[in-house]
Each structure stands twice: as C-alpha cells, then as structure tokens.
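Following: one structure in structure tokens, then a few remarks.
Every protein chain but one is kept in place in this view of the complex.
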Amino acid sequence: MNTDPLAEIGDEYCRRLLQDMIRIRVFEERCAELYGQQKIRGFLHLYIGEEAIATGVMNLLEPHDAVLATYREHGHALLRGVSASSIMAEMFGRATGCSGGRGGSMHLFDETTRFFGGNAIVGGHLPLAVGLGLADQMLGRRGQVTVCFFGEGAVAEGEFHEALNLAALWHVPVLFVCENNRYAMGTSLRSSESQLDLALKAASYAIPAWSVDGMDVVEVTRATQRALASVRAGGGPMFVEFQTYRFRAHSMFDPDLYRSRDEVEEWKQRDPIATFSARLVAADVVGEDEIESMWEFARDETEEAVEVADAAPLEPIDTLEDHVLASEEVGS
Amino acid sequence: MNTDPLAEIGDEYCRRLLQDMIRIRVFEERCAELYGQQKIRGFLHLYIGEEAIATGVMNLLEPHDAVLATYREHGHALLRGVSASSIMAEMFGRATGCSGGRGGSMHLFDETTRFFGGNAIVGGHLPLAVGLGLADQMLGRRGQVTVCFFGEGAVAEGEFHEALNLAALWHVPVLFVCENNRYAMGTSLRSSESQLDLALKAASYAIPAWSVDGMDVVEVTRATQRALASVRAGGGPMFVEFQTYRFRAHSMFDPDLYRSRDEVEEWKQRDPIATFSARLVAADVVGEDEIESMWEFARDETEEAVEVADAAPLEPIDTLEDHVLASEEVGS
Amino acid sequence: MNEETDATTGVVEMTYREAMRTALADALASDERVFIMGEDVADYGGTYAVTKGLYEEFGRDRVRNTPLSESGFVGAGIGAALGGMRPIVEIMTVNFSLLALDQLVNTAATLLHMSGGQFNVPLVVRMTTGAGRQLAAQHSHSLEGWYAHVPGLNVVAPATPHDARWMLPAALADPNPVIIFEHSGLYNESGPVDLGAGPANLDRADVRRRGDDVTIVASAGMVAKALRAAEDLAAGANPIAAEVVDLRSLRPLDIDTLAESVQRTHRAVVVDEGWRTGGLNAELAASITERCFWTLDAPVARVAGREVPIPYAKHLEDAAIPQVDDITEAAARLVAETGGPT
Partner (left out) sequence: MNEETDATTGVVEMTYREAMRTALADALASDERVFIMGEDVADYGGTYAVTKGLYEEFGRDRVRNTPLSESGFVGAGIGAALGGMRPIVEIMTVNFSLLALDQLVNTAATLLHMSGGQFNVPLVVRMTTGAGRQLAAQHSHSLEGWYAHVPGLNVVAPATPHDARWMLPAALADPNPVIIFEHSGLYNESGPVDLGAGPANLDRADVRRRGDDVTIVASAGMVAKALRAAEDLAAGANPIAAEVVDLRSLRPLDIDTLAESVQRTHRAVVVDEGWRTGGLNAELAASITERCFWTLDAPVARVAGREVPIPYAKHLEDAAIPQVDDITEAAARLVAETGGPT
C-alpha cells in the first residue's frame, strides 16, 4: 500500500518507538561500562544495533501475552515493563534483582508481566513457547499470544525443527521471531545453514513466514501487526525473520575476529536509532531538542537504575538453597 | 521417457529383483513363526510389504559403499550379503550370529560388507551417515556412497534436521532413503507432520529430493539409479522418499488397532511381489514355474538358516564383558 | 507390604498396569487442567498399553499423540505447565529420555531457582525403565540414578500396584517436576491396591519385609527380586532374617529409614539394576556408611548391573543384571563373614 507508513502509525506512537530504542541503547552502553568496572560479571550479551526489533514487537503486546527471549534480552525485559533498576540489580547480583540475583544478565524473569526469560540454551526455549501456546489454546484463552524471540543460530538446532512442527501440527497461538543478526558467535549464517532463506524453512512446516528489514522499526511494527492479528484471530503460529546486525561483539569475551570492520561500519550506517531519528525530524514529527530530551530521559532512567542497584542488598547466603523446590504454586 | 522400463533394466536383472524380494518375504514369514515359538525374542519388526525398497536399492550398491538401516533391517542385511544363517543365528542369540548374539533382530551388523546396523534409536543413525560420508570425502574415496535408510517417523526428530543440514552444508556423498510406510508405530504421518510432503522438507536444506512409488521395484530401481549417479559423481547428498506400507503390525507386540482392515487390504492389492510377478509373467520374462522355483529357493535358504542357527553354540557366559572396550583397531 | 494395604475395605487385587491406568483416568476425570501427551498414547493405547482406552474416553486433545520429538514435547510439557496446565508427559522409555535430558536438567529443574522463585514447573513425566526383555543395548538402560542426581527434580519409582495407583495423584499435586519411573517388567504383576487410600507420600522408603540379620535395599524392578531373595534366605539351612526396604523415592532419598534399619541389622546390601560404577547403589552405600559406620559389621555390599551394554542373548542378559541368587549369595556371604545370624 502507498499510504505513508509514519502517518499510519501516528506521531505519538513514532515518538514512543524512538524513545524506547534510545532507552535500550543507553541502558546497554552503560552495562558495557559497568562490565568493565566488574560490577556486572559472567556473560553479558549486548543488543546494540538490534533495538528496532524488540521495540517494534514489544510495543504491540498485551499484558496477558507471554514472552520468551534469549540471553540477549535486556531490551526485551525493559520494554516488557521490567524496571531498569530491577534489571540492573539482577546483573549486580542483588536480592532486589528481577530474578533475585540468581539469574544474572542471561536469566531475567518477571512473573507479573509473563516474561519467561532469559534462556541460555540456544533453541531450548522454543518448545516452551509451544507449550505456553498450547495452554492458552486448551484453556480457551482466546486472543492470547506467546512471542518467542531467538537468533538465527538456533535454526540449526533440532529443537527448532521439533518446536515448529509441533506448533504447526497443534495450531498454537505462537509468534516465532527470528532475530537474524547474521552471526552465531563467530559463525556466519553461510557456514551454519545449507539453505539461507529462513522463511523457506518455516514454510516447510506449513507456517506462514516472511523476512523483514529489522533495522527499520516501522517495518518491524507493520510486519508484527500483521502477524499478531493473524495469530490472535486463531490463524495458528507465524514466523517472522528480522534482518539485523549486532554492532558489538557477541559477548564481552568475544575478540570479534570473524568479520571485517568494513562490514560492521556498513551496517552502522543503518543504525535503527539514527535513521529513525533523521526520518522523524525530516517528517517534522519530532525536533532535535525533543530527541535530545529522549536521550536525557534514558540517561536518567539508567543512572537511577545504577544507583538503586548499587544500594541494593545481597541475598543472605543462608538462602542459598531456597527456590530449589517450591512449597506451593508460585508464578504462572 | 517412453522406453519400456523392464527392457531397460534387463530380464536377468528383473529376475534377480523378484528373487530377492521373495527371499526377504520367505525369510521374514518364517521369523514370525519362530517368534511365536519363542526362538526369536525381544522386538521383531517385519518388513513384509516393503521389500521393493531394500531390493531396488541394495542391488545397486558397490562393495565399498556403506549402509545404515533401522531395526527393521533383516531384508537390507540379507541383500547386503550377510548370510541368512548368520542373521537367523543372531536372532536366536547364538555366538555365530552376525553380531555374536549380542545385538538381536534390531542390531544386525557386518563389518565385511560395511553394514553399520541395525540402529534402534529413531533418527540416531542419520548423523552417523553424515560422518561416514565425510570420511569418504576427506579421505578422497571418490565414488563411494553411504546409504541411510530410515522411516518417515524419524523426520520429526531433531536429528533428521541436524543431519540433513550438515550433509548439505558439507556436500557429503550420502543417499538418504526414507521408507515412508505412513505409520510410526500407531502414529500416522498426518498426526506427526504439519507438512506431509517430505521431499519439500529435504528441499528446505537445498537437498535434491523426490517421492517415488515404493511398491514398484522398477520405479525404486530407476529412482535410485538416478540418485546414486548424482551422489557418486560428487553432486552431494540426495533424498528419496519411497511410498510404501507395512502389511504386518509394527512389531510382534503391536495390537494394530490404529488402521482399518480395509486400508491394509487395499495396500495388499499392491503387494510388490505379486504385482511384479504378474508383470514379468505378462511380459514373458519369467514363467510361473520359474517363479515357483524362486519361492522354493528362498524356502531352502531360510530352512537351512534355521537349521544352522539351531545347531549353533551360545556365547560362553564368561565372555559377557568382551567387546566393551577394544584392545586395538577392529572393523571399519 | 505398605500399611495402607492392610486395610481390608476397598482393597482390590489389580495389575500394576491397571493401577497406573486407573490413576491416569482418575486424574483426567478430576482435573481438566490435566492432559497426557506422548508417543502413541492415543489410538495405539501406549506402548505398554497403559493408556489404553483413555483417548476414547477423554478425547485426542487430552490424550495427545506426539510425533517422535522427545525434546520438543517434553519442552512443550514444561511450557504447558508454566501456562497453567498439569501435563503428564509420557516418554516411552528412559532410553529415549536422553534426547530430552537437556529440557529436564537445564530448564525444568532450574527455572524456579533461576527466576528467584517466580516460576515453578508442575510437570509430571512418566517413563519406563529397566532391562530383562532381551531388547539389547539401546533399549535396556536403568538411568534413574542420573535423574536422582539433579536438584529441582523429584524422582519416584513405584514398585507395587498400590504405589502405581497413588503416587501419580501426589505427583500432580506437587508444584515441582516429578519423574515417575515404571519398570517395564512390573506391568503384569498384580498386588493389592487400597482404592480409598488417597495420594501416597513421595519422599519415604517403605519396609516391605521385616528382619534383623541384614538390610536389603532395592527399588523398582529389584524389590520383587529382593523379596524372593529374602524368602530363600529364610528358608536356608541356617535361616537368615532379611529386612527388605523399598526406596520408593529416589530423590529425595529417605536415608533415615535405611539408617534405622541398618542400626538394627548391622549389615546392608544395596541392589541396583543399573551399572555399578557411579550408580545409585554407590550413593546408597556412601550415605548408609556415613550414618552407620560405627554399627556396620562389614562394608555395605553392592549388587548391581555388570559394566557392559546389555546384550540381546537371554543367558548373557541374565548374567548382566542382578538376579535373585546374586542377592541371596551377597546377603548370605555378608552374614556368614560377620558371625552369622543373631
């Protein structure tokens, strides 16, 4: 259709998308610093460069929907409504963290927003998404959707295959969101898949699938709207592949030797935040000053999170063996 | 092409195909009896109805090729050149069995013919086939092929997905032969796959694939000739799906309640042996008497196997812990 | 015999298979969140005919066939549990559970802890275990001990029809993952079931036979063999009174009950169908020794599977797994070497 996509989405909504991408960016830039200062430990996987995907998708979800993500999930958690301070506290290993300090960066969880992690076995959470969708279906919770984010590297795992087949076979309300940033650690898609068209794979399970520019938050929004509408209406599972790129190394341990600087620079030209900012300014949706205050807002949010996390207590060591077995129902 | 397929194959070869199908049929009919007499124990999976596939494929293999099959492999082993008596002895649990009595019906092995089982974890042998092909490729053994038989039920397993992707990615000389008999125990393809076109799945790994009538030994032969020619020439992995049906229950434990008698009867009308016999008679390739002597030959082969197996010794119990660790290279 | 079965009212004789099927039917009838999924649980009736007739009664959704995708449908079971259902996932046998082990160890067992107590996983997984049917090396594992090693899981092994009937409802009532191991050799065995007993405990061992000379500890398929060994020992030239303890729960282990018994008998034999090295038998020997070192007359004797993949041939398979005589001999030797019966 040739209607102006921005107009279609609306100015207010555009501002929100930009603000959210900026919130993720600022939060994670700070995480990188804090890792250098050893306040954050273990593995830390940054989403920088990929913000348009989580931003476009998460903003379209309802409170009753369920979300599963990978270990590269700070942005997803933040936009799901998990407070910046409880995410930061989690990475500081504090008792007030969204997982009580037991999960860390890779295992952010939040029961109140049905945020099911933070999963660090590649592909391992795809079957869980099928099960969550099955529960919605069997309990007659119409319109509810489970959204499952995963990287393109997971496509090679047997669990991807088993999960997509089960999802299609059982017609469950699940949206599979493939964040194709072209690399699984240092392995390029070319050396991990014999067939590079991932949407075609989904089609081999009779799951409607298409590939979308994941650097353009508007495209992400439009594609996700279509997909969600179909899933909510009972159309069964959907698969969307978002083409994106991570600007940083895989994790803070990654020497990043497997791709050329040029390639990285080329992609940085497509920075989802810079490009969308320019576009909104050009379209007179926002002014430079307004954008600056968005960064300001994000910096404040992040700094407050750091302060709160810094002041937060540690779990007493004598609670070590808590949460191994539940005494009665919790969560879900 | 409109040339007469029988002529193309040649009378002599046609006779051989018929004789081989009959050998498998007679051997297995006898196995069923022997199971009733408790001479064969454990699980026993019969291939009756599917003989055209193993017969068509195995007759086209060279001595240096490698073969992997499932637990439904008596026919494959027999046509690979494993003696009927050593197969029968194996099922009797005797020391002279082709696996020394340690494998049984599901685990027939033979080093001299590169017959790598007899594998009873559904889908588990597909990755092995990739590795065997990789060894041929890396050791420069041009023209050598690894043929891997598996049932359509295996297609749902993650290992199918991982193995096909690796095979295509590495361009290994492997022929994947899917014996689609429509049921995995009691589960029909419809309830196990969201997408029923299995060849389309192979295509999603960029592996050339097609579906063939597995009840017609001539069709099996022609399709396999094409596939093998390509694989031997360095064309990379191939996938052929043969449509077939098992006339007997899944195993001797199966009450066979999940399919209608009519369905079974319909398929029996397409018995690969009966139809091919009639066709050869009609084409004057063989006479009724000659066919009768083929059955005679098969009965003799089977009866001799039973006698030999019956007279064979058991492994001494003190050898129990042999073959847990090899002291030096054996086999392969 | 466990005490419930002493009650006379409502005690009926049924097979282990019938008991399990009764438990499943009852669970499906009494809680609509409960459903069964697994390979061939529907039309086929289950590989061991345990779910026979259930899909006709409860329909294909609640008695749900799965494709051959062990990791996929076990993971889906975890997800369904998180979503508010009460899935009973049937993995055909422990042998194939290796394909789903990642889901059980890395997700089912860790979610509650990783989430700081936010997400529990009320999942029940049933699977058969054990050898003895000439199914050879890929179909004869006894790997319960591995599951019993994992914090976050509960692991039980009903050895009687009564436990087969009453452990399931307890497992469904438990907010945590519970793995139920059913020894395939037990399905045709019958025994008394108290229909009115109600859910059984999932954490205590049970003394199946009393005796003061030696304690024999067994579980699942080995309990019946231990009881027969105890009979032989009692009938021997100079009779030995063996106490037989059925573990019932493999995680947690009820060491108190074992220790109480060994304090009396001063001698212990642990029986394990699985491979000896690193098997559950080792944990039992180690914990009994820790608790009873000063009262033990001799080191705990271990009767376990031989260190070999299970062979097909009957005589070899029999030699590879513990038989009644192996238990009898081990117990007799232990008693003889330590001054004979009291």
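Per-chain residue numbering starts at 1, and chain names A, B and C are given in the order in which the chains are listed.
The criterion applied here is as follows: contacts are C-beta pairs under 8 Å (C-beta built on N, C-alpha and C of every residue); 3 or more make two chains touch, one makes a residue touch a chain.
None of the values given here were measured: they were computed from a predicted structure.
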item	value
Missing chain: touched chains present in the view	A, B, C
Omitted-chain contact residue, chosen from A:I9, A:V26, A:A66 or A:A120	A:A120
Hidden-chain contact residue, picked from the options C:V11, C:L101 or C:A234	C:L101
Candidates A:G75, A:G103 or A:P208 - the one touching the absent chain	A:G103
Residue in contact with the excluded chain [from B:E50, B:E73 or B:E162]	B:E162
Hidden partner chain, residues of chain B it touches	66, 97-103, 107, 109-111, 116-119, 121, 124-136, 138-139, 146, 158-159, 162-163, 165-166, 169, 322-332
Missing-chain contacts mapped onto chain A	41-43, 90, 93-94, 99, 101-104, 106-107, 119-123, 153-154, 156-158, 184-187, 191-193, 253-255, 257-258, 314-315, 317, 320-321, 324
Residues in chain C touching the chain absent from view	71, 95-96, 98-99, 101-102, 105-107, 109-110, 113-114, 136-138, 141, 145-146, 148-152, 251, 253, 274-275, 277-283, 285-287, 289-290, 293, 296, 298-300, 302, 307-309, 311
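Going forward, only the chains that are shown with their structure count from here on.
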item	value
Chains most often in contact, by C-beta pairs	A-C
Greatest separation from chain A - chain, by CA centre	B
Central chain (by mean CA position)	C
Chain B and chain C, separation of their C-alpha mean positions in angstrom	37
Distance between the centres, which are taken as Cα means, of chain B and chain A, whole angstrom	47
Touching two or more other chains - residues of chain B	156-158, 191-193
Multi-partner residues of chain C (each touching 2 or more other chains)	67, 69, 71-72
